[in-house]
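One protein chain omitted, others in place.
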Amino acid sequence: MEPKKPKNVFQQGAISSEFIGNSIAKHQTKTSIGAHNIFLGQVRADVIDNKTVAAIEYTAYDDMANAKFHEIRESAFEKFDLTCMHIYHSLGTVKAGEICLFVFVSSPRRKVVFKALEFIVEAIKADVPVFGKEIFEDETHQWKVNS
Amino acid sequence: MEPKKPKNVFQQGAISSEFIGNSIAKHQTKTSIGAHNIFLGQVRADVIDNKTVAAIEYTAYDDMANAKFHEIRESAFEKFDLTCMHIYHSLGTVKAGEICLFVFVSSPRRKVVFKALEFIVEAIKADVPVFGKEIFEDETHQWKVNS
Amino acid sequence: MEISIKYFGQIAEVTQINEEYIEFSGHDVSELLCVLHSKYENLKHKDFQVAQNQELVSEDTKITGETIALLPPFSGG
Partner (left out) sequence: MEISIKYFGQIAEVTQINEEYIEFSGHDVSELLCVLHSKYENLKHKDFQVAQNQELVSEDTKITGETIALLPPFSGG
């Protein structure tokens, strides 16, 4: 069982593929795990009114956000038979094509990881005070809205 | 859009975390992608009648298996709005804690990746002629059964 | 009483400030919003929720003097 104390979920800038690979490697000593499920949010180069999104700049109400991440974590452990769970979210600038959200759940059996991961990702989108500013290539911006 | 020709899904031995990290990195040029979902199957050190599983040795009816993987791939692209999809499965010996199955789907939007990934993983378990022999630490074995 | 008010995202664009302390003599959230709407006229064009002590609250929640935050729509992930 993972320790369940509040953690800082935020990382400055993009989440690298090496970081994700290392995180996977660290779970190979946990031989009760049979299934991992990973969600990655990647910044899209959306085209809006002929302008292309070059990056998203993330800000957050840090303390409240970390408290919400902790609640989501506790509630997922209560609902689902998970061996471990990790959540990382970017703050600051993340360029198009880079990763801004990394959610990682592991369980002895596969059925549970699909349900758990979707629950966690939807809760993050709905309940965590994080704000994305879409920066266009011409340096104008608009505020991102989750759908 | 990915090319849809049949591929060899099988890799000899375990799938490394570096391989998975590199595969994620390669998708950072595809800036229409907003969400990735990754499933990893890991070999469990199950204890059965006081004997611990040390590894699984995988064999397959290769040609039929690759044809089934291809069918699953085609059918997932038809059902879901996916940008890309990758499937890798181990053959030969994979030790407890190592990864034997890697399924990777990507889409502009998140809702679709959860459904697509679960569909693909369940289809692999049900329809692909792969056979796992669980090798215990004392070198006896039993044949794995999917649940 | 003096209360701390934090602004985020596009709300901070309207207020041009991330945090401030104001002297407040009313009782509930709706009275506080009255004060803020008169101070920042463009707030009325903006969609936001109010958090008190890091929990979302409604307009009739009593202000207890803790930290208030004005939060535009969440768009994490």
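Every chain is named by a letter (A, B and C) in the order it is written, and numbering of its residues begins at 1.
The rule we apply is simple: a residue touches a chain if its C-beta (ideal position, glycine included) is under 8 Å from a C-beta of that chain, and two chains touch if they have at least 3 such contacts.
What you are looking at is a predicted structure, and each value in this text was computed from that prediction instead of being measured.
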Visible contact partners (per top-of-document touch definition) of the missing chain: B
Contact residue for the chain not shown (choose from B:Ile24, B:Ile38, B:Ala76 or B:Ile124): B:Ile124
Touch criterion as defined above, residue of B:Ile33, B:Met85, B:Cys100 or B:Val113 at the omitted chain: B:Cys100
Touching residues (missing chain, whole complex) on subunit B: 41, 58-61, 63-65, 67, 89, 100-101, 121, 124-133, 143-146
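Note that only the chains that are shown with their structure count from here on.
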Distance-to-centre winner among chains (Cα means, whole assembly as reference): A
Length of the line joining the C-alpha centres of subunit B and subunit C, rounded to whole Å: 49
Between subunit A and subunit C, centroid-to-centroid distance (C-alpha), Å: 27
Centroid distance [mean C-alpha coordinates] between subunit B and subunit A, Å: 23
Sequence positions of subunit A contacting 2 or more other chains: 41, 121
Subunit C: positions in contact with at least two other chains: 77
